[in-house]
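With one protein chain removed, the remaining protein chains of the complex are shown where they sit.
Every chain is named by a letter (A and B) in the order it is written, and numbering of its residues begins at 1.
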Amino acid sequence: MFEDIQKLIFGRLTLEDFVHEPIMAGAGISMVAALVIAIIAVTYFKKWGYLWRNWFTALDPRKIGIMYLIVSGIMLARGFADVMLLRAQQVLNDSPELLNADHFQQIFTAHGSIMIFFVAMGLISGLFNLIVPAMIGARDVAFPFLNSASFWLFAAGMILINAPLVVGEFSAAGWLAYPPLSGIEFSPGVGVDYWIWSLQIAGIGTLLSGINFFVTILKMRAPGMTLMKMPIFVWSVLCSSSLIMFAFPILTATLGMLSLDRLMGMNFFTSDMGGNPMMYINLIWAWGHPEVYILMLPALGIFSEIVATFSRKRIFGYTSMVIALLAITVLSFTVWLHHFFTMGSGASVNTFFGIMTMIIAIPTGVKIFNWIFTMYQGRVEFTTPMLWFMGFVVTFTFGGLTGVILSVPAVDFQLHNSLFLVAHFHNMIVGGVLFGAFAGFTYWFPKFTGFTLNERIGKYSFWFWVIGFFVAFIPLYILGIMGATRRLDSYDPSLGWEGLFIVAGAGAVLVAVGFALQVLQVVVSIIQRKKNQVGGDPWGARTLEWSTTSPAPEYIFAEIPTVTSRDQFWEMKQQKKDLRTPLYTDIVVPKRSGAGVVIGILALLFGLAVVWHMVWLVVLSLIGTIITLIIRLTNDSPDEILKASDIAKHELQRGTQ
Amino acid sequence: MRKPQLETRHDDVRYKSYIVGFVLSVAATLIAYFFVVNQVWPKDILIYVVLGIAVIQLIVQSVFFLHLGRGSSLKSSTFLFSLLIVIVIVAGSLWIMYNLDYNMMQMTPEQMQIYMKKNQGL
Partner (left out) sequence: MNDTPEEIAVKDRKMFGFWLYLMTDIILFATLFATFAVLRNATAGGPSGAELFDLPFILVATLILLTSSLTVGLAILGSTRGYKKQTLFWLIATFVLGAAFLGFEVYEFSHLIAEGYSWERSAFLSAFFTLVGTHGLHIVVGLLWLGVMIFRLWRFNFRKTDINRLALFGLFWHFLDIIWIFVFSVVYLIGGIA
């Protein structure tokens, strides 16, 4: 009877689920401890009101963007910790055994899932929010509340993916959880469920964000900014958003079906009763390939802005850059089978997708040449962002070439699921997305804080990252060609591969130093902020976001600028136009709203309830979500007015900048 | 301010649009139903006929109910792009999944079971 009540309230959760073996327990305890310390600190300094009013309920895209960056930064640390454990295990090679097989599998699953969904996606979402509205001469995104809800869904997903450190276990099925391993028969525990619902919830947030930015860019540009006058970064966000809109529903449906298999005994991907696990692989990669372009395109856009600014020249070949972005967008839906060349398909299918994969490399190559031509005969300044660009060119091109190698099905039969593949995709994501995000972060940091990052530490960090990256991954290319399979926690010592793993491990340490230096850079810069204060345009840039103060006021632009050319801000500077205007009007801004936070909390509760089979909580959280949505969506007065007089006061203070 | 009326204004263009769309859709539905229930053609052809009628009804409802093609070209272009992706996903999946059996001696799972049982121990 007592047991029945316990089952009813707690589902399949028991006290046992809080017990973990030492490393995981240590991680869980430190995480909770850090959280508790943070809560105590905020309470002690009486900052809850401030946090709630100015950050959690803010619908200002810059605030939301910074919150995304903070969460992504924390997740980068977690993903990194996972890497160090994995590398250490491979260096030690079971003498002694640092991680047993099950633990190793949970860690590489966590590493991949966190890095892609909560670091890379979070970084680009953060940069979208921080930059896009100002860059197109708008004051906000199209749907500010949706923006907030998207962030809090992302945060809920982040909590769900970290919860296994404290209660339960994580998935051991890899970052894409192929069935039948991820089905209920072979993974009966909570791990895969945590994985599914963390991604589902964060995925919905991303999908809504995609819609938000697509509408923002198409409908809220400053007057005169035609599509062909938009900065290339805005084009890249437009393309990335359209990929999000058309690819993420595939993920939602596929994860949904896997969940139905697990929860309701369905047979989509089981190995009997008619199920077809390959259909999962087919669908998940139909999403998965566009996903990597979702991450990549904004990084390419960031570099276009940075190269133009620091070469003091407009971007070379604007039209071909746009066409290349559009081509990549469309083509990214035609290559997905290259992720499973070896899984049974015949020659016709493999040939088609192999050729399409080779073709998609071409527009990317066009972009690289255009950047180089932009630099040619420009007055190039090698600031930290420009260094990240140089690092990107070398790293990403190298990785792209290995991609073309892999696109040949016959070669892929040798290299599929080897460490060569692992090295390739890290080359693309680290060299492309991460370096792009770091470059963008460094470049735009002064805009949203008002002071610059410490250049010297930035440069050191860059060198550690780039050199560390190559030291860490060239050995993996070699190992892959020699036949090393991925995802193994140890390799037979008689193979003589230990030396290469040690070198790779050393590389990982170098990268870790690079990351630590980045954290140090931010801390030092904050401490030294009074010394490094800058005005609106510290780099001598070209695009509209630099025409505001740093940071910009809540309304961003007192008067929406009129655009007549590309690189409008640059043109305005050349013509020495006064950017202030004598005529101010009332501006409508959205009121703060806690509904986004509430929805995030309800989504988190829903996720936990489904994972642990707590039916009552599933029902309650669903009802709560519906009620919250009805209340928020029938709110007829969500906005408030900023009076012209207040705006005038603020703008007149600008004279000192 | 006109006094609101209770009757539907049958001569209004917009109302016409819905009525016409409705009638055409009902017709398409009944025709497709008739063809299937009476097995007017063999299965292979019937599949394409039914799909064709469905696409026609899609166009009818898009034009007469969703008013596509009038005004905003953004709606039409995003709709067409979505349909393109739908075709890629559905046709692509069917092609790939069918092709995965390319190397499998063209047997059903049950036939494969029998074959493997017969040849075990070799």
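Points worth noting:
In the analysis below, a contact is a pair of C-beta atoms (placed from the backbone, for glycine too) under 8 Å apart; a residue touches a chain by one contact, two chains touch by 3 or more.
These figures come from a predicted structure and were not determined experimentally.
Among the displayed chains, contact with the absent chain in the complete complex occurs for A, B. Interface note for the absent chain: among A:129, A:212 or A:593, the touching residue is A:212. Across the interface with the omitted chain, chain A contributes residues 142-143, 146, 207, 211-212, 214-215, 218-220, 245-250, 252-254, 256-257, 260-261, 264-268, 270, 272-276, 279, 283, 588, 626, 630, 633-634, 636. Although one chain is not drawn, its touching partners on chain B can still be listed: residues 2, 4-6, 8, 12, 14-15, 17-19, 21-22, 25-26, 29-30, 32-33, 36-37, 39, 43, 46-47, 50-51, 53-54, 57-58, 61-62, 65-66, 72, 74-75, 78-79, 81-83, 85-86, 89-90, 93-94, 97.
Keep this in mind: only the chains that are shown with their structure count from here on.
One simple way to say how far apart two chains are is to compare their mean CA positions; for chain A and chain B this gives 36 Å. Of all the residues in chain A, the ones that touch chain B in their complex are 218, 242, 246, 250, 276, 278-279, 282-283, 286, 333-334, 336-337, 343-349. Listing the residues of chain B that touch chain A in their complex gives 74, 81-82, 85, 88-89, 92-93, 95-97, 99-104.
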